[in-house]
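With one protein chain removed, the remaining protein chains of the complex are shown where they sit.
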Amino acid sequence: MIIPCPFCGPRDLSEFAYCGDADNLAARPDPAASDQSSWNAFVYDRTNPAGDHAEIWQHAGGCRRHLRIVRNTVTHAISDVTMPGAKA
Amino acid sequence: MAEPFVSTPVITDAAESPLAGHYEQGEFGNLDRGARVTLTERFALAICDVCAWPGSETKAANAIKRASGASVTKTKDAIAEDAQAFQHAPGRWSVVAQNPALPEALAKAVGENGTVVDLSHGRTVLRIDGRQSRRALSKLFPIDFRSDAFPLEKGLATRHHEIFAQIQRVGEDAFDIIVFRSYARAFWHALRKASEEVGYAVA
Amino acid sequence: MAEYSALSIVKNALTGNRDWKPAWRKPEPKPAYDVIIIGGGGHGLSTAYYLASEFGIRNVAVLEKGWVGSGNIGRNTTIVRSNYLLPGNTPFYEHSMKLWENLSHELNYNVMFSQRGIINLFHTPAQEDDHARRGNAMILQGVDARFVRPPELKRRVPALNLSGSSRFPVLGGLEQPRAGTARHDAVAWGYARGADRRGVDIIENCEVTGFVREGDQVTGVETSRGRIHARKVAAAVAGSTSRVMALAGINRLPIESHVLQAFVTESVKPCLDTVVTYGGGHLYISQSDKGSLVFGGDIDGYNSYAQRGNLPIVEDVMSEVLELFPAFAKLRLLRSWGGIMDMSMDGSPIIAKGPLPGLYLNAGWCYGGFKATPASGWCFAHTIARDEPHEFNAPFTLDRFHRGYVIDEKGQGATPWKH
């Protein structure tokens, strides 16, 4: 697999570390206010779709930034890559 | 005075290269067509990581230019006579210079626009030069070394054997490879082995 | 249907093998069953078998979307062991081991369970302690375990690199002598035949596409071959768990699907008589009766339903094989493939009633469910028949994650790709 890092350009899979479901990570509950069930869901429950899946990968052997990648879990085709937190 | 941890200049008398005892000069490998690459350790340089706050990237690039002489911009890497700089992550540059005062100069120049970390002791710079340098490097890194993809002055971050490394193209056929100090000796052996096919000189 | 035996083989050979019958029937689905099992993999088939043989429930259908054994049961590295660390796991896997030991007889099908032992190598004093800890846990729970030291390793695994020149020199290994390998396809076929002989309908090319519900209660399934009703519906679809449960409106589960690759070399004469695992990385290797080295390593490490992997893992795994066996460098990789693992959040399985009334779930096997096949089916059948778990599968609940009773052999937390 080759992942097009928005900063580094297309790079080998071997440079990247998987960090899990992006939509789930984005839904980290408010630590102070939140109820237990949303925390439970955040930590343990996944949608795990067959098809397009938004996920976070760290370009650990590159710019070390975390990327939000939309990748098809059936074909492995990548349709979108963005860099969360990157200011335009 | 600069913050104490900003700078620990390399004091040559007290310093020891990680390749000490493993840096044998001469020519090696398949010398049928001579030594077609030259390997060098560039020891005791000042090496810094500069990281701009979002929105201050241009200012940080200018600061690097002022402090080191390497005229980087927000998008372009640079090599100057005795300094070189490249962006290896968004808003994040590696700056390498002969000048031991580089960390402090950078800290001053960058100011509130970002942060500076001195890595002079933490990194080892190895240079490979020669017509066959791309071939040797291709054995070590999954990186496209063709000129369109990797023009002169460009630098990038990658890894070798799961261990972080940076590469900058510093000449037509020359590349600087920056590796962790702790990994330098193992990498040096790998680099030499990769160069045997084309014959190499250790300068 | 005829018993299999040496005699029946000779008799049939004399008639040109013309009288053999299908190993299992190819029935049309009936409109309704007492129990429908979704998934004709090892666990689905063994569940059906034990429902019929142990719990007297014979009006059962196994629905398989492709052909029997097309899933992970047909693509694993065939290692059977019960060398677990944590108390929640050991009784279950040991129960499985006991069922394995008599399985060929029980099924009248040679599943070729070969108790050639598994040796988990260790390479540092800290790892040695970890292995001792696991071995001691096994012995205290009545499971066989012993330490093997380099002189014995040299004798038993002559190709192993014991020179001390490797990155992580071998200090020794923890052996479970009763562990071993089994012929994976035969396990699926044997259970299929066994279940079929007890009246279970095994229906291939029948994909479940939806659930029939009355309120919350699940009362049947929609399939590519029409609607089928059932009093109870049990899912044992391994890597497809999330997809199938989503059809029942369960959209989030403590499971991710990941691809695991496996590899075989060309056949060669015997050169590895036991199963060996590497402690300096992640590798398990044995030699099939046919002569191929069969091995695997880590999962590829990202969600996937593709049944095929990527190159970096191939390279990693080969380098680990050679780290242990530098003599195998000239052996050749014949084939590589992938399977979809249902990786759970703690690396341990789920065999439970629910999550809806009338629905039962068997999942979360990660890359270790082949060895569990007998006990998984047995416990799942128990849970379906009695509507409560057996004590062996009592820890494998679905709510253990939220409650914090995780069974985390690797101590990795909720990062399924690291289990």
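A, B and C label the chains in the order they appear, each numbered from 1.
What we mean here is this: a contact is a pair of C-beta atoms (placed from the backbone, for glycine too) under 8 Å apart; a residue touches a chain by one contact, two chains touch by 3 or more.
Keep in mind that, in the parts below, contacts and distances are computed from a predicted model.
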{"item": "Listed names \"CoA transferase subunit A\", \"3-methyl-2-oxobutanoate dehydrogenase (2-methylpropanoyl-transferring)\", \"Ammonium transporter\" or \"FAD-binding protein\", with the criterion being the UniProt name of the chain not displayed", "value": "\"FAD-binding protein\""}
{"item": "Chain not shown, its touching partners among those shown", "value": "A, B, C"}
{"item": "Touching residues on subunit C - with respect to the absent chain", "value": "4-6, 8-10, 12-14, 16-18, 20-24, 26, 66-70, 74, 87, 101-102, 104-105, 108-110, 112-116, 123-126, 128-141, 145-147, 158-159, 161, 165, 167-168, 174, 180, 183, 185-186, 189-190, 204, 265-271, 287, 289-291, 306-308, 310-311, 314-316, 318-323, 326-337, 400, 402-406, 408, 410-414"}
{"item": "Touch list for subunit B against the chain that is not drawn", "value": "3-5, 8, 10-11, 13-18, 20-21, 29-32, 44, 49, 51, 53, 114-115, 117-123, 135, 138-139, 141-144, 146, 149, 160-163, 180-183, 185-186, 189-190, 193-194, 196-199"}
{"item": "Missing-chain contacts mapped onto subunit A", "value": "1-2, 10, 12-13, 17, 19, 25-26, 28-29, 31-32, 34, 36, 39-40, 42-44, 56, 58, 60, 64-66, 76-77, 83-85"}
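As a convention for this text, only the chains that are shown with their structure count from here on.
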{"item": "Interchain centroid distance [CA atoms averaged], subunit A/subunit B, Å", "value": "30"}
{"item": "Length of the line joining the C-alpha centres of subunit B and subunit C, rounded to whole Å", "value": "49"}
{"item": "Cα-centroid distance, subunit A relative to subunit C, in whole angstrom", "value": "30"}
{"item": "Shared-contact residues (touching 2 or more other chains) in subunit A", "value": "12, 14"}
{"item": "Multi-partner residues of subunit C (at least 2 other chains)", "value": "none"}
{"item": "For the subunit C and subunit A complex, residues of the former touching the latter", "value": "242-243, 246, 251-257, 301-306, 310-312, 345, 401-402, 414-415, 417"}
{"item": "For the subunit A and subunit C complex, residues of the former touching the latter", "value": "1, 12-14, 18, 20-21, 37, 40-41, 43-50, 53, 55, 57, 71, 73-76"}
{"item": "In the complex, subunit A residues that touch subunit B", "value": "7-9, 11-12, 14-15, 60-65, 83, 86-87"}
